[in-house]
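Yeah, one chain of the complex is gone here, protein chain that is, but the others are all in their spots.
Note that the chains take the letters A, B and C in the order they are written out, and that residue 1 is the start of every chain.
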Amino acid sequence: MRNEKELIEFIKEKLNPLKINKLRKNNVVVQLNNSELVSGLNFLKSQSYSHLATISCVDWIEDNEFELVYHLFSYQDKINLSVKTRIDREKSKFVTIKNLWKVASYYERDIHDFFGVEFEGNDNMEELILENWNELPPMRKDFKTREYVDQKFDWRQYHGQE
Amino acid sequence: MDKSKMTEMFFGPNHPGVPGNYGINYYYEGDTVIEAEPNAGHLHRGFEKLMEEREWIKNTPLVCRICVMEPDINEMVYAMGYEAIGEIEVPERAKYIRSIILELARIQAHIFSIGGNCGAIGLYTAMQWGVLARDYILDIFEEITGGRVYHIYIRPGGVRHDIKDETFKKILDLLDDLENNRLPDVQKLIFENPTAQKRWKDTAILNQEDALRLGVTGPSLRATGLDHDVRKLMPYGAYDKVDFDVPVGHNSDAWTRMKLKRDEIFQSIKIIRQLINNIPDGPVTVDLGNALKYKIPKGEAYVKVESARGEYGYYMVSDGGLKPYRVHVRGTSTPLGLYGVEALLPGTRIEDVPVWAHSLGICPPEFDR
Amino acid sequence: MIITFLQFILIAVFAMALGLLFIGLAKKTVARTQKRIGPPFYQPYLDVLKLFGKDAITHGFIFDFGSIMAFGGMIATLFFVPIADIYLYSMSGTLILVIYLMAVAYLGMAMATVGSGNPLASVGISRALTQMLGYEIPFIVVLLTLIYNSQTSSIVGLIEAQQGGFLNWNLVNIPLGTIVAFIALLGLMGKKPFDAPIAPSEIASGPVVEHGGKYLGFMMLQHAVAIVVETALFVNLFLGGAQNILIFILKMLIVWLLATLIGSIYPRFKVEEGVLFYWKWPLITALVQAVIIIF
Partner (left out) sequence: MKEKYKNSKWQEVINWAQKRSLFMLHYCTGCGAIELPPTMTSRYDMSRFGIGPAATPRQADILIITGYLSTKTLRRVIYTYEQMQDPKYVLGFGSCTINGGMYWDSYNTVKQLDKYLPVDLYIAGCMPRPEAILEGFLELKNKIEVGDADGYKRYKTDYEYYKSNQENVLGEVKRRQ
């Protein structure tokens, strides 16, 4: 049973995180660089952080980077640990963690749908949620929904009471 | 496996037995499913993109439309995320009212899912009685918040307005009515019905090792023997001020999950009674200034709440602006609805596919978003 | 000749009307058990009239032929089952003929589903045929005991054997057989515990998936006539058949409503559960009954 401070010391010894801080009660964020992420996740999984809630992706368009956030939770420590890493926005390539958690293959497929991030090692990458979508992946910040909607669906013309 | 012997079946979006607008395309041979694959995405409206275009307060009516079965859970998680990033302390009475609303929502969601399970095996009388009982809870919601299903009642900083005393009295009367004459006859019809028991026993098995590996939470996990409940693990609202126990099942089939949901209804009734009896007075919301100018500092938070079907989490990122920078919704049935179909469904029979989907609480708008 | 031909038409139309009335009453009772008002009792008539007004898509000759064969097969069985005192054929062996002809309706439906080519329909019809295997065996054992008991295999003969008051109904002197026959009747009519073939939540109403306007109308009429045939058969064999028509319809109504009420309480069996259910207790009681009668 570790509280947040012990967890932070523990991670500092075992992995060399770029950044780690305690956001608030039982909510800790740690940032690893992307080469050590898979080994870090594997290590944390063995340390009772076995519940992978989900994988999120944030598009930091100013720093031209995607940020992949892996949300882990441990039933012993009762702490939400978010493990983050940044990947380049143009190449947008990353390694799959399918062998750690099989369910991650669908989370990655979902991120591929919305952000266009390629995950090597994850073989079925076809469209999960969208259907023959051939524009820019929609959740990227540079995909403008209003222009797309005006161009594809036209509005109902409200004419007065004639 | 050669596809020639197998026939493809679309347990597709347009099918009376499927929960919501969602499809499972599976190959079957004889009567058993050999290979299955989810066909999701029919309810995708791009919530996360829409949320990035709207100010904080404008998202509250949008957020409750993500999952139709439990709109209040989404409102609560959104409000908790906003308050977590903005370090806002909600007044005591608002916490109590929020927990009352969440428990009422849990009761109606459990009754609805028990009804859905009965509909999947043909026990239509129980489904009718269940939806009738649920309707009286919607009347209470309508009296408190003005809306039957979408309430837009829990918002960042507290609750929209206070609950009057006679409404509390009505809630207590409804709970007595539910406990004394509505639920007992549903109990006799479903839980003492030998044919129903035969249909549910040893179907839709989800053992503990699979559940933990997939990240499944809620009644499906508690049916395997672990008493993990976010209300106990990370208490929110007024859950640390009430005592209730978390029912746990032991052999993780559809029958155990049904009994678990029924026990949780009685636990929720107990919680609401405790909450109403010692609710403190005081303001109901924190004054955060002009609603359209809500602003919280740059930061992020992963908050989660125990919905009727498990852990419901939001990952919210704010860049200090008027609009959220990114909101990622983690629905409870995401692991089962997507990967679970491919991994756990092969081997079941055709009759048990709707039982599998209803009893594990697959709610498609959560993972379509 | 003309008179018998007119009698054919009259009985067929009468059975259809009576069957639809029974379906309407069943919908009303099930609605009442579900605490709701339910459709008016004449709703099935409106449904059939509307269905014959709609366009329908045909899936080829086999599909049409199958629908007509199902409907015709059921009408054919109708002529061998006496209704009150109207009966056209009373030669011996009508009981065996009725059991055989009832299978024709299911084979007709099977042909229609082959024509429709929908996988849901083929799953539904394969369930119907396996379930038929289930309830036929105890039913036939009970019928054989009946035949042995009153030494005649014509239904009219069996009715005469039960005349004269309540005491010598087969219900009284072959009680176990009646119970088994009633359970088999539930399976025969596809009532709730045994309605796996037309399970709406698993295979979207089974064999009738592809039946559109008038084809669905024919299927409804076929179901209505099937109800009349089966309840009339049960009343003739076990409740002694009645002289005047009103008492006969009353008896049929009682049997039918009892079956509906049982149906509204129980969920669906899986197919092999239903078949195993039939081969366990009903078969044993039928054999015990046969032993009692023979010795």
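One rule holds for everything that comes next: a residue touches a chain if its C-beta (ideal position, glycine included) is under 8 Å from a C-beta of that chain, and two chains touch if they have at least 3 such contacts.
Please read these numbers as outputs of a predicted model, since none were measured by experiment.
Enquirer: Considering the entire complex, write down the shown chains that touch the omitted one.
Expert: A, B, C
Enquirer: So which of C:Leu6, C:Leu49 or C:Leu258 would be touching the chain we can't see?
Expert: Checking each option in C:Leu6, C:Leu49 or C:Leu258, the one touching the absent chain turns out to be C:Leu49.
Enquirer: Which residue among C:Ala204, C:Ala242, C:Val275 or C:Ala290 touches the omitted chain?
Expert: In the complete complex, the chain left out is touched by residue C:Ala204.
Enquirer: Given the contact definition stated above, which residue among B:Ile24, B:Leu43, B:Ile171 or B:Ala357 touches the chain not shown here?
Expert: Residue touching the chain left out of view: B:Leu43.
Enquirer: On subunit B, where is the contact patch with the chain that was removed from view?
Expert: 12-14, 16, 20-21, 41-46, 49-50, 53, 61-62, 65, 68-69, 112, 115, 127-129, 131-132, 134-135, 138, 148-150, 365
Enquirer: Write the list of subunit C residues that the hidden chain touches.
Expert: 27, 31, 34-40, 43, 46-47, 49-50, 53-57, 200, 204-205, 208-213, 216
Enquirer: Would you write out the residues of subunit A that touch the absent chain, in ascending order?
Expert: 130-132, 138, 143, 145-146, 148-149, 152-156
Heads up, the rule we're going with is that only the chains that are shown with their structure count from here on.
Enquirer: What is the distance, in whole Å, between the centres of subunit A and subunit C, each centre taken as the mean of its C-alpha atoms?
Expert: 60
Enquirer: Roughly how far is subunit A from subunit B, centre to centre by C-alpha average, rounded to an integer in Å?
Expert: Roughly 23 Å, centre to centre.
Enquirer: Of all the residues in subunit A, which ones touch at least 2 other chains?
Expert: Correct list: empty.
Enquirer: Going through subunit B residue by residue, note those that touch at least 2 other chains and give them in order.
Expert: If we look for residues of subunit B contacting two or more partner chains, we find none.
Enquirer: Can you check the complex and tell me which residues of subunit B touch subunit A?
Expert: Spelled out, the residues of subunit B in touch with subunit A are 40-41, 44, 46, 48-50, 53, 84, 87, 212-215, 217, 226, 228, 233-234, 299-302, 304, 311, 313, 315, 317, 325-326, 328, 330, 334-335, 338-339, 343, 367-369.
Enquirer: Quick check: in the complex, which residue numbers of subunit C touch subunit B?
Expert: The contact residues of subunit C facing subunit B are 30, 33-36, 119-120, 123, 192-193, 195-196, 199-204, 264-271, 273.
Enquirer: What residues on subunit B touch subunit C, complex-wise?
Expert: Contacts found on subunit B: 7-9, 15-17, 31, 118-125, 128-129, 132, 189, 193, 195-196, 198-199, 349-351, 353-354.
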